[in-house]
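Got a structure for you, written out below as structure tokens; questions coming shortly.
In this view, the complex is presented without one of its protein chains, the others remaining in place.
So, chain A:
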Amino acid sequence: MIDAPSVGLLSLFLASILTSNVLLANFLGTCSFISISKDFKSSMGLGVAVTLVIGITAAVCWAVLYFIIQPLGIEYLSFIIFIIVIAGVVQMLEMIIDRFSPALYLALGIFLPLITVNCAVLGVILFMQIRKYSFPQAVIFGFGSGAGWWLAIMLLASIRKKLDSNNAIPAGLKGTGITLITIGFMAMAFVGFSGMIAVQ
């Protein structure tokens, strides 16, 4: 039914974490990345939530794409449909987590509903559509991209913790300024992985 690229699942997983990291290679989901990375614990919560949501919505949206959107030939509506599906899935996840793991629910707190408007989620799903992944590839790519986002925010949170205790930063660069520069360096460092596995 689809003409999936011939890429192994393990290399796809590693590629989505490292070489084509959704945050550092594609710069998606940067708003929450910058605002939440101030705090290590919140970064952890948001990282878990993003990974879960991207993984699950990638699977659901794959099914919606190939069983509803394509047969009906309404690709021009795929953005709207994907956003509706993401919102619905996030809402369901919130209720399920609230019921079965109140501790995780409290840890995720306000972040879970906010993920609905995180562009990393929509971005990953659109890549999945453009690159014509098969179902297992879509799921692996979803979880891998989530994990990549999680890894990046944890790295940045740790770096910012160190930066906070550094008084040598000029006043004008403190906060968001130095964070943006740091993200630039991190992105350059991640470019170093790009020779390893190429998936585009």
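By our rule, a contact is a pair of C-beta atoms (placed from the backbone, for glycine too) under 8 Å apart; a residue touches a chain by one contact, two chains touch by 3 or more; residues count from 1.
Convention: contacts and distances are computed from a predicted model.
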{"item": "Per UniProt record, name of the chain withheld from view [\"Response regulator\", \"Ferredoxin--NAD(+) reductase\", \"Peptide/nickel transport system permease protein\" or \"Electron transfer flavoprotein-ubiquinone oxidoreductase\"]", "value": "\"Ferredoxin--NAD(+) reductase\""}
{"item": "Residue, one of A:Ile68, A:Leu173 or A:Met188, that touches the chain absent here", "value": "A:Ile68"}
{"item": "Contact residue for the chain not shown (choose from A:Gly8, A:Pro102 or A:Gly192)", "value": "A:Pro102"}
{"item": "Residue among A:Leu10, A:Cys31 or A:Ile80 that touches the chain left out of view", "value": "A:Ile80"}
{"item": "From A:Leu10, A:Cys31, A:Met92 or A:Val191, residue that would touch the chain that is not displayed", "value": "A:Met92"}
{"item": "Chain A, residues in touch with the chain not shown (by the definition above)", "value": "64, 68-69, 72-74, 76-77, 80-81, 84-85, 87-88, 91-92, 95-96, 98-99, 102, 106, 109-110"}
